[in-house]
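Heads up: the structure comes next, in structure tokens.
Taken from a larger complex, these chains appear in their original positions, while the remainder are omitted.
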């Protein structure tokens, strides 16, 4: 069987694309570069929207990127079940594109924050979290200025009731409602989170943890089982 | 009316506002002599910026020469001083380029934008060498931490560095934050960038090949930082009053990020013959320097420069300091490919001229010639001053006022807590948490490590694998340099050298940013002369060449200069990054070993500063042979896997180093002192470091030290939850942490 | 050539930490009598043509899809009185 092909999207201003591609390769999958201006998903099995400052995060994080030609392809594909994960700026883009509910706003501290963050995995029945154990506590780095998750009371209630909160902060770093660090859509194929699994996959570099690997092994598992 | 060359020739006596542009009468006379006529307004614009202190180094040149004449022989040096940044060979076909630069004055006027554009500028310097920028560092000095203006300046500076550097995707891997009342009206904001390239891919600022095209790309040109030029454009030649010209430049980090990716793709496609970033002096600098180093001639149509503000006059275009611009020399056949890559990255690019072999830089405006000069006269043949200098009047009194008269503490526990809770020695997490240290996933060490370290194997996609890494540290101590600028500069180098060595990397090359007061003040000039002499001598002794740097003069409030503050950056190489030595006490049950001798040295110390507000006497002795031996031991021990952790000793001495080592991972230690506890704990003797080794490795390590004549003292063992100094005091690590962490958040929110 | 202003504010039920930080800072700076501050965005959009009904419709669409995130923000569009 040929290796699973995970697309890694680059927008102007994307920063963590190489890191994401490296993590994809580390678990034995193929990383396929996807360019924002192409109407082409290159037949990938899953898509990773990495972090960064696409379009400088000007206007609002993710606001301009979500109109990229590639997104015209990605949005219907995700709705049809293609596994998609967005981290940090990628999460912001998924919210702006209404693939995920809610929005990410300025940290309550008003400061950008880069630190190693304790988190709890809340839902493991998604394409991207099935390698974890429910309730597992992990450490991933966060690095963002606009990571405070907000949504209307109704949306929040729906997320909680539907088990769509996949990751929660232990010690809320940004004022996110319900300590939300990551969510999924109802189907579980689209996942967004503020922390950076791709910076926690090797002992030598990045955060002092390799807990990020779970996200990448999860997608492999779900692709094999699909 | 436009001041053309023809008009200038016809009106030789027309008064020109050279003085308003900061030019002296004799400098102006030299311009006339070079041109054989009076300069046009545009020519005057070019000469005035190119011959400014900032661009021409006219007061510092005679002293900086020593960095080259005394330079140790180093095969690692691929490109030395004088280019945009130095380049060193780091092995396996790789080269690193790095440089530190100041943005002090702009950061006082508008902290956020001043600091942000400081990062932007140094990153473009690195890009222009053909490298991919891979990390930044920032070395910061502010007034007293509790001064109201520090509350304005510091958060803005940190936010500016954070927003700009983070947006570029460059990890911030280290720096300094120092407070001293002398910097209140004149903070120091020094930014360092390091880049990586293949040895055979070095690009230079040169414009060879007549017929080659000159391309301006990146942001459009606006009225940024051209207060001076407005004098020319409005007072002299324009009757109608000009629109307001801001002194503040605003950065666009997104454009810079696009420029980085765009440049790297241009280099990979091999469509760049020469390249230069646009920094201070903008188009003036780029055109004269490119032309001077190339075939010697260039023709530029200034009307083709894309403008953000169409009302700009040619003099203003020449002097504009708009950010995020680059200039490239491109073969005509490569222009389509060049333009296509720029378009892919949404980077505007415009051909504005071409290379000639006339030996003249000729510029036109509305079809008329407004500049016709030999470019080398502006770029390389600026005035050179041997400024008079003499020892400051109060220097010997300052040196005579030694810390001997200060009352020694009886409660050493409280003294340690007081130092750890002082702004200079407190945790800098409030600052570093705002910087992305992980992006690109090559960061092996960052805060709180003594040096930042990056692996290089994967820094450039698709490159040959290598186990190598680079380490970088910056240091500087204005108090030491005030007491003795010669020794102070050496101590700055020694500390940065040591900080690199404690991580296991071998120090290789030096960059420096020399922050001083006015060169027209003979006492300041003496400090400068002493500091450069000290640094050059120390570089020779330690065998590490200066590859580049930056001089920042006029750092003063009124007539009062800041402490002379040479900031030194050292780059080192480690053959196998997996053997890097982490900071501090990483586990229990390890032997704590002190390397180097402790003398009673309190002049300029943190203890004298914090407890007694005292500055006097002499700084610690700079023993460079000891420093070198210590470095050799640390590097060799790391290579052999003998070190589990390490930390250098500097401000606050052994006490603070022990405390910081405990804080690294929350592991305590129990140690025993042999001499006067106060001296042992708080003296700031140089050439010392703390390491932890496995008990079974101790003998091998001790004999290694013996072979290098490095004194080695077993102090005790790691473990527990407290720092215990036998028979002196004991303090829980948690209490240390609370003191250490609370300071900056309490001050800055 | 006309200028249209688009004002974007967080919906009232969404926490505005920037506005709150300002409101908290005011008393310290000697300003009293302010009960709350909210911070939003203001865009000046220069049109090539006149601000007629069609153009305003376009700007409204722009605000709805790009300038504001209607999940958390409200917007208003108005022509600047010259």
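Here the chain labels run A, B and C in written order, and each chain numbers its own residues starting at 1.
Just so we're on the same page, a contact is a pair of C-beta atoms (placed from the backbone, for glycine too) under 8 Å apart; a residue touches a chain by one contact, two chains touch by 3 or more.
A quick note: this is a predicted structure, and the numbers were derived from the prediction, not measured.
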item: Copies per chain type across the entire complex; value: A x1, B x1, C x2
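Simple rule for what comes next: only the chains that are shown with their structure count from here on.
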item: Pairwise touch network: line, ring, star, complete, or other; value: line
item: Between subunit A and subunit C, centroid-to-centroid distance (C-alpha), Å; value: 30
item: Length of the line joining the C-alpha centres of subunit A and subunit B, rounded to whole Å; value: 36
item: Centre distance in Å when subunit B and subunit C are each reduced to the mean of their C-alpha atoms; value: 40
item: Subunit C: positions in contact with at least two other chains; value: none
item: Residues of subunit C that touch subunit A when the two form their complex; value: 10, 13-15, 17-18, 21, 66-67, 69, 71-72
item: Touching residues (chain side subunit A, partner subunit C) in the complex; value: 59-60, 63-64, 67, 95-96, 101-103, 105-110, 148, 150-152, 175
item: Residue numbers on subunit A that touch subunit B, as the complex places them; value: 12-13, 15-16, 18-19, 22, 37, 52-53, 55-58, 111-115, 141, 143, 145, 196, 198-199, 201-202, 204-207
